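The complex appears here minus one protein chain, its other protein chains still in place.
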Amino acid sequence: MCGIIGVSKHDEAAKVAFMGLYALQHRGEEAAGIASFDGKDIYITKNQGQVADAFDERSLASLKGYAAIGHSRYSTTGSSNIKNVQPFLAMHKGKPIAVAHNGNLTNTEELYLKLEEEGAIFQTTMDSEIFVHLLVRAKNGNLKDWMANALSQVEGAYSVVFLVGETIIGVRDPHGFRPLCLGKLNDGYILASESCALDLINAQFIRELEPGEMVVLQGDKLESHFLPTKGKARITQCIFENIYFARPDSNIFGDNVYEVRKRLGAQLAKEHPVKGADFVMAIPDSGNYAALGYAQELGIPLEVGMIRNHYIGRTFIQPSQFMRDFRVRVKLNPISAVLKGKKVIVVEDSIVRGTTSRSRIEVLRSAGAKEIHMRISCPPIKSPCFYGIDFPSKKELIASDHSVAQIAEFIKVDSLEYLSLKGMLDVMKSPGNTFCYACFTGEYPVKIPSNQSKYLLEGQKHINK
Amino acid sequence: MCGIIGVSKHDEAAKVAFMGLYALQHRGEEAAGIASFDGKDIYITKNQGQVADAFDERSLASLKGYAAIGHSRYSTTGSSNIKNVQPFLAMHKGKPIAVAHNGNLTNTEELYLKLEEEGAIFQTTMDSEIFVHLLVRAKNGNLKDWMANALSQVEGAYSVVFLVGETIIGVRDPHGFRPLCLGKLNDGYILASESCALDLINAQFIRELEPGEMVVLQGDKLESHFLPTKGKARITQCIFENIYFARPDSNIFGDNVYEVRKRLGAQLAKEHPVKGADFVMAIPDSGNYAALGYAQELGIPLEVGMIRNHYIGRTFIQPSQFMRDFRVRVKLNPISAVLKGKKVIVVEDSIVRGTTSRSRIEVLRSAGAKEIHMRISCPPIKSPCFYGIDFPSKKELIASDHSVAQIAEFIKVDSLEYLSLKGMLDVMKSPGNTFCYACFTGEYPVKIPSNQSKYLLEGQKHINK
Amino acid sequence: MCGIIGVSKHDEAAKVAFMGLYALQHRGEEAAGIASFDGKDIYITKNQGQVADAFDERSLASLKGYAAIGHSRYSTTGSSNIKNVQPFLAMHKGKPIAVAHNGNLTNTEELYLKLEEEGAIFQTTMDSEIFVHLLVRAKNGNLKDWMANALSQVEGAYSVVFLVGETIIGVRDPHGFRPLCLGKLNDGYILASESCALDLINAQFIRELEPGEMVVLQGDKLESHFLPTKGKARITQCIFENIYFARPDSNIFGDNVYEVRKRLGAQLAKEHPVKGADFVMAIPDSGNYAALGYAQELGIPLEVGMIRNHYIGRTFIQPSQFMRDFRVRVKLNPISAVLKGKKVIVVEDSIVRGTTSRSRIEVLRSAGAKEIHMRISCPPIKSPCFYGIDFPSKKELIASDHSVAQIAEFIKVDSLEYLSLKGMLDVMKSPGNTFCYACFTGEYPVKIPSNQSKYLLEGQKHINK
Partner (left out) sequence: MCGIIGVSKHDEAAKVAFMGLYALQHRGEEAAGIASFDGKDIYITKNQGQVADAFDERSLASLKGYAAIGHSRYSTTGSSNIKNVQPFLAMHKGKPIAVAHNGNLTNTEELYLKLEEEGAIFQTTMDSEIFVHLLVRAKNGNLKDWMANALSQVEGAYSVVFLVGETIIGVRDPHGFRPLCLGKLNDGYILASESCALDLINAQFIRELEPGEMVVLQGDKLESHFLPTKGKARITQCIFENIYFARPDSNIFGDNVYEVRKRLGAQLAKEHPVKGADFVMAIPDSGNYAALGYAQELGIPLEVGMIRNHYIGRTFIQPSQFMRDFRVRVKLNPISAVLKGKKVIVVEDSIVRGTTSRSRIEVLRSAGAKEIHMRISCPPIKSPCFYGIDFPSKKELIASDHSVAQIAEFIKVDSLEYLSLKGMLDVMKSPGNTFCYACFTGEYPVKIPSNQSKYLLEGQKHINK
């Protein structure tokens, strides 16, 4: 997963991009980068770490110009060394082209082979570099055709922003896998993965890009075009953005994420109530909103049974094994005074491997909870994602080969229930068939690559710096 | 404010101290340090930054030994350069003495003058260095008497841990201003500012130290002594630890902090209900528990009207002005879908300068809230603290010279009410007169210093490294 | 200027490359890099700074493999940010290609235009990247033909080493501008800019590569080929390597550099003796050997009139203005006890801008020298170099528009004489017409570029990291 942002026409375009990335931090904590253009020169800064660490006053000041794109990264394609941090920048005929990409291409291998046959050399292992190679080969006509020509060759999930000279281009793939929205800030425009980035910079939300739409921003001018492939494919927006990934204060896919999650919790309460429970609690913070919806639906008190340590990020997203283990342990602390001797309903948004839930439940038991009934606000996750969510492989997904009863046994709860697929789709504002829910069903809407490694191009390259 | 920890008899004492400090991170984000002893040599590592940044695998490994003390620091006395990071370590007659201190002494100036007259030279501006100078001058008898003799000279607030050779000593001042608790881990003992640190390391909570108690830990042996000054002073535990500072999952001053905060919220609801409100919301996260108590007391729905960005620490605690401003803005984002057109009760734990509340309220209005009624779960804060809480000066405290009505006008709410002093004290488990509540009343239980600068000793010293 | 090295078949190829670069440090202090190959993967480390700083134990250990190339850099083409540090590494069809280059191409602009027309994108502004683009386009036949085909397109000065999989290739351009020699170490081969690198690693000197020669090293096998362009151009070895640039303990262009410099000094003494001088002294260390030759030729005592501070590198090579000024002042200290009241002959290897000589002379005067007669062991430098020596622009070269008498007046010496062009060429072992001496005559043996900026490709690119 990644967060992207584009800024056209702002005196401090890079600072606006920085603040936008700050709001999109939850989409990628590993690295961040910004490229800007001042009418003459292009500037770029990229660093490992969270957004706040990847830039400082000095580096932001050096990113001059009125147009900028930015990227916060959680590696899907390409391992996370500094060379692979986005935006990717290259020169072609004296003109700089920078790209930032959210999603995952599915025909990467074919494209590499084709491009190398034509003499391309590769410096990174990122999808973004492919976009540039395709662009400089797409020769016919104006920028719009040039871009459409290049994009017609890629398959998979891509919400992407380009900086070509002073022009900012934003594209959402024809399936609309990942969100991308458009806002207005003074005279210029903003493109951002989620609307929460617009809120932070006081930009006005205009609308989400349509699947297959390309907007071209030049100063205060906006042109909208559609890719030739638009409309030829089913729209398959990632429902997991709603369940877990997007920020609750964002509006994506035509709905408010917080409201969606409360409705998922309420629907879960209808499908799977618990009798005689003392209270409902969430696994914080991911289960907070579903737990609130669940408690309100049934009129059961909501309590805080675990405290989240605010000095720690999301477990799901941290890459290093040592730190992950440590962070799981320090992340949540139970409150015995609340739990002791109680019958508790625990609401969580999803279960991936099951190991985290198991350790959380163990912690609740050790703090004195007498009965634990777990409720999950989505169906069992059975299949990996090839469109940008970094699930583990199929065999690591506990629901791929365990029944609900077996999972309940594994995580040691008194009962376990998941929301139904139909229940989940019914509470969405958009029709159910406009979503990708392949992680629950294994029915992939776009052909997945045969070589599924994310290190496709990396076999022979080790960079120390 | 600071967090302190002591570990006696553990194979990896420094790692245990590190984990404990991690749980005490909220008590001080500026710097952290650990000193350990392996029976022969003493080891020390100190660094600026949060606990997770101040140490790495390598530095933890180099902190050998079976006894250790640690400190996480938020500067009260001494500015925050590296020399002033605790523990303070010195050698005397070939024996290392290390100290870590939470609190604030009130007779620092007199002690400096006296010690310098006797030939002491000072390397830092920390209270901790004073403790060591007093110790090496306190000549009579055994370690216990030596320590009691030294401590009888200091006044003010001190929960403090010493490492003298392999002996760990923990002391809580006779007033009991700051918390300090004792736990057991395997064969050894743990001293920690709050019980949440014991939870994280799976230590068993034994009890809190009594005001004026000194425990001496040597391997698996524990001796308890009382300072000669014990019992001669009123016990005055800091009530602001309950309201704001301590972690909700800690048990301090004989009560659970989460439960206290819910009771404060419920009492607030009884004293100051709002009619016809659509819902109750907290300013997250400090107001979360009082808001929950408030909503449950009145049976009004609780909603999440603002999302907290998890990538940012507590505003109250960040020292740099630029970062503070930016962080205030990115910390909380309102959810328009929830707020639009609604009459809202907003619960917060306290108001200090009023500027933060004002900007929060402005944000809620801009997101569409129609009516905003603010409720505060403690009385108005009118006087600074000289015992370790880093409030601003009296004139910066808005309630020092504004009536509640004037504050309501300043922060632009439709109504504002505070919890009463009596209501606050009544919901505590300990009797009301065992608390210090000078910040609300200005009645200081221990004489405050005439020179109130925290940079007393710093006039002439600038250290770059 | 740069130093390059290639190592085939050694268990610790990268460490050998590191040691070789250490000996070539004088050819480039700005940055250094090494790429190695272990039969499966390629490894690369590049850093700013001197060789000893650019690598450490850990980074050397991570450069696994039995084949390696290395580079120490002083920027000629491409400004000195980290992206432009060599070796340049790219992937093509899953195969890594790394290049390290000493010299300066003269048809860079044409090559950029041609390659971009064919769809190339550029990541750096280094000549080395051009080599790789040419290589992956040169499709016919085997590696040897592939390489010859690519190299036939470049013009100018290039001594270059390639790492293509496990194969090391070394090439010296048909003019032979820069040195490149071949050595044997155990079973494998070494390529190095100068023979002093072979000495340091105890490799056996075999011979210098001929102008236009390409050697292909694979393990213990060596093949020698000639470029199609070999022999079509005049051999024009850089005479300034002999005068100033190469290390005195190296053998290049068929001669020992120390001996050459002593002969230049002796010839200078024959052409321009001084009567009645008290002693001869050098401007250390560049003038040391010519001064020795001068003194021995005339039987005048040699003294040390100035002490060089060993903690400082060559002024000529340091890029930062502030440090340059400071370093000029601290570099050399006169010994008054030696100079006071004396008539002194001062020998220097060359004068570039004249400002350094002027300040040195001033220093000698202030230390008490009564008469100063300066002698320069090469002719006046009148024209810049486009083949790899980083002279300043023509107008900054003092001899380009000042007579010898005017220069003498500028630097304030009692007399000034330069060695004659004929005298200089006569003392070389190789015939005079096998050298490039364009810096003295302005007659360039290879067409120079119309755009002479070294930042050709950089107009629009600013990289912070």
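The first chain written gets the first letter, and so on, giving A, B and C; residue counts start at 1 in each chain.
We adopt the following convention: a contact is a pair of C-beta atoms (placed from the backbone, for glycine too) under 8 Å apart; a residue touches a chain by one contact, two chains touch by 3 or more.
Quantities reported herein were computed from a predicted structural model and do not represent experimental measurements.
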Neighbouring displayed chains - absent chain, whole complex: B, C
Chain not shown: contacting residue from B:S62, B:N202 or B:S403: B:S62
Candidate in contact with the missing chain, chosen from C:S224, C:N333, C:S403 or C:N433: C:N333
Residue of C:C196, C:L217, C:I239 or C:V274 in touch with the missing chain, whole complex considered: C:C196
Sites on chain C contacted by the missing partner chain, in the whole complex: 19, 22-23, 25-26, 29, 50-52, 57, 196, 199-200, 247-249, 251, 256, 258-259, 285, 288-289, 292, 296, 301-304, 306-307, 309-314, 322, 329-330, 333-335, 337-338
Chain B residues touching the omitted chain (full complex): 40-47, 59, 62-63, 82, 89-97, 113, 116-123, 132-133, 136-137, 457, 459-465
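Rule of thumb we're sticking to: only the chains that are shown with their structure count from here on.
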Steps needed, at minimum, to go from chain B to chain C via contacts: 2
Whole-Å gap separating chain A and chain B, where each centre is the average of the chain's CA atoms: 37
Whole-Å separation of chain centres (CA-atom averages), chain A against chain C: 51
Residues of chain B engaged with two or more neighbouring chains: none
